[in-house]
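All protein chains of the complex are present and in place, except for one that has been dropped.
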Amino acid sequence: MLRYATERLASLALTLGVASLVIFAAIEIIPGDPAAYMLGLNAGPDAVEALRRELGLIENPVTRYISWVGGMLTGDFGTSYTYRVPVSELVAARAVVSVPLALYSLTLSTVIALPVGMIAASRRGSLTDLGIMGITQFGIAVPNFWFAMLLVILFSVSLRWFSAGGFPGWEAGLVAGLKALTLPAVALALPQASILSRIMRSALIETLTQDYIRTARAKGLSRRQAVINHALRNALIPVLTIIGLQFSFLLAGAIIIENVFFLPGLGRLIFQGITQRDLIVVESVVMLLVFAVVLVNFLVDLAYAATDPRLRTRR
Amino acid sequence: MCLLSVKNLNLTIDGEPILVDISFEVQKGRTFGIVGESGSGKSLTALSLMGLLPAGSRRHGNAELNGRDLFSLSEKEMCAVRGNEIGMIFQEPMTALNPVQTIGSQVAESLFVHKSMDRSEAMRMARDRLDRVELPASRFPLDLYPHELSGGQRQRVCIAMAIALRPKLLVADEPSTALDVSTQSQILRLLKSLVDEEGMSLVLITHDLAVISEMAEEVAVMREGEIVERGATATLFQKMSHAYTKKLFAATSHVPVREFGALGESLLNLKDVVREYTLPRRNLFGQPRKFRAVDGVSFTLAKRESLGLVGESGCGKTTLTRAILGLDGLQAGEIRLAGESVEAGRGLSNDLRRKMQVVFQDPYGSFNPRHKVDRLVAEPFHLSDGQLTVQEKREQVACVLGEVGLRSSDMGKYIHEFSGGQRQRIAIARALLLKPELIVLDEAVSALDVSIRAQILDLLAALQTTHGLSYLFISHDLTVVKAITDRVLVMQDGKIVESGRTPEVFEHPQHEYTRALIEAAPSIPKKR
Partner (left out) sequence: MRLPPVLYVGAFLSLVFLLAAFVSFFWTPFAVEKLNVAHRLRPPDPEYVFGTDHFGRDVLSMLMIGARTSIGVAVVAVGVGMAFGVPLGLVAAANRRGLADELIMRGNDLVFAFPSLLIAILITAVFGPSAVNAILAIGIFNIPVFARVSRGAALSLWTLDFILSARVSGKGTFRISTEHILPNIANLLIVQGTIQFSLGIIAEAGLSYVGLGAQPPTPSWGRMLADAQTFIFTNPRLAVLPGLAIVLMVIGLNLLGDGLRDHLDPRVRRKR
């Protein structure tokens, strides 16, 4: 187990290293002169020169890359050019919205999808199954931001149960905060839950055809007991993989959804960075998001090994 | 005393009749054998008894276990019978166990389901049952996972699960078919001892007449969903009043007629061949370990000779075959075909390649499902540098198809339109196309039913005579090797432990491993 974890950890570090190189190259080398880009066409040469100095662009790229990575490792993400505050402060202020949103919708989608998938699989071919498959077919096809707009039309415009957007801040209380995140989280969770419940269904159906299920039935287990004691844990293995992969989509979805609901999260921060040409902010936040994706997949790998003994003792 | 009495069992699946009027009785403490070829309905008979039939099945008739009709029980009552009164063992031990649960808890579960007991008590009993199936605590603790066990060991775990509650009836569906010869005899011996010592009755389902004759007191012969003949094993096998039983027997011990011409000069020469694999490192800084799959093998195969290579799974015979075919390189030694060295990969000239062809075991995986037969058979033309016209190629393909007993009209069909036996004929046609000198037959008849197998063996014998072919016949099945080879090599742990003329090796085996193999192989007593 320890060896497996070490292996995955090494692979995680490698991915992050290469990702940081790619991001650095994309932002700081390909555009030519980031200072001129950030200031736009109207900037005078003196201003550009001053910014170059301020950003340390006079150094060679290797030194800059090392100091950027070194800074991130110690929690220093540089200073935002437009806001004139450390990027880490900006990120911290925005993360308290984005991270709870991501967790909220991940929990929602998992809690909904797994039982739904199980029900569909165990009543395969029934009306319930057909209904679930129909709804998930729709759920997969719906762009989450459009679903978000429909939710706004229904719950904010017609029913007036929720506000159409904005975030009161956690100072307003846990309930008020969660309430503001509910519509966005539901919008994000619907496509995720649809995909996940379909995966859960087919994984369970596949598992139920395995020989060891027949063995379990021959022991005297009822169909239900065989599903719970033997099929579920095996079916969870592919489902876990998908949850890991889905996280990256969830994150991308969250960035867009924050725009629909005017939530002051990391997604909005990136877009502000782009419109204001604040490359320092864009660079660091993209790196952070990549880190989040890689980290979640690492955790999924560990959960995978905990579920499947064959991975632990792999020679 | 009658334990199980089945009367007029009829089964339909999706309206299609599968089993017709199956009736038999199983006595207490006895073994009842059901024998038949694939598709005869023997497995479905067992699943009918267990009430574990596929969706869309309907069964009629009755099956009384100790006077209680199993077919009239509700699903809930049946759950109480399964595992408690009837235990069942299946063919595939590799997939029959849940990969994510320890063997201990899987055996203990059999107890939990039927008896209320606490965990430690169940675990203690599971231990006892595993000891009974000869998996001692010292080497097989309860917290092992299935993937840490070999096929034979897993089958023992399955048996432990099935007998956990000492059921009165044990149903075993081809329990030893997926196993090696020596493991097979151990499993059968274990089952026999359970019947003798624990007073269980056993329903043993198999395609192997030899296994039945060694194990069962009574037997039913099945064909296409019907029992064609039934009775005490000894008398039934003596009389063979039904034509099908006779045919089955003839096919099982079939020896093709072969002409023994003078052997030619040597064709294939192996000298001290070594084939090693690098295993993954145990830890990050350790030395990579090597595994010697083939360890210093030397032998000669003459022209027009048929040479057998027998050994159990993992002995290195497949690795050796791949090396001979030039698919993998050697670490030491050399392989010569017709005087030329066989090099792996591009080093092997087309001229040399066309001298040897191969027929594999699996009649399903041996062909690209997207190509038609003409293209499948024509694949080796890749090696011929002669300028053949399309018409000439077609004629040659038609010619080899004719030789293996197929029609030239079969050229336009896809492979899924053929039966297993026909597919092996097509594979042989493909091998014959370029008139090779050596054909490597890698378990070429192992997947076939006995009657088909007999036909293919006849075909191989005839082709050898007409074309002066040499065969390297690789198999785990001693009966087949005995029937078709002149000389035989016995392989164990990467080494050839014995070689000699086939009749001599089988009559007077010198090496103890050979002796053990021959002893382990079930055999039908000679007819008097």
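Lettered A and B in written order, each chain numbered from 1.
As a working rule, contacts are C-beta pairs under 8 Å (C-beta built on N, C-alpha and C of every residue); 3 or more make two chains touch, one makes a residue touch a chain.
Just so you know, these numbers come straight off a predicted model, no measurement behind them.
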Missing chain: touched chains present in the view: A, B
Among B:255, B:279 or B:327, the residue in touch with the chain that has been omitted: B:327
Residue touching the undisplayed chain, where the options are B:353, B:425 or B:453: B:353
Of A:69, A:95, A:176 or A:245, the one touching the omitted chain in the full complex: A:245
Touch with the omitted chain, as defined above, among A:13, A:58, A:111 or A:150: A:150
Residue, one of B:66, B:368 or B:419, that touches the chain absent here: B:368
Contacts of subunit A with the absent chain, listed as residue ranges: 11, 14-15, 18-19, 22-23, 26-27, 30-31, 137-138, 140-143, 145-146, 149-150, 152-153, 157, 164, 245, 248-249, 251-253, 255-256, 259-260, 270-271, 273-274, 279, 282, 286, 289-290, 293-294, 297
Missing-chain contacts mapped onto subunit B: 325-327, 346, 348, 350, 353, 356-358, 360-362, 365-370, 379-380, 382-383, 416, 427, 430
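We adopt the following convention: only the chains that are shown with their structure count from here on.
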Distance between the centres, which are taken as Cα means, of subunit B and subunit A, whole angstrom: 50
Contact set on subunit B toward subunit A in their complex: 50, 52, 75-76, 79-84, 87-88, 90, 92, 95-101, 109-110, 113-114, 145, 147-148, 158, 161-162, 279-280, 282-284
In the complex, subunit A residues that touch subunit B: 3, 6, 210-212, 214-222, 225, 229-230, 233-234, 307-310, 313, 315
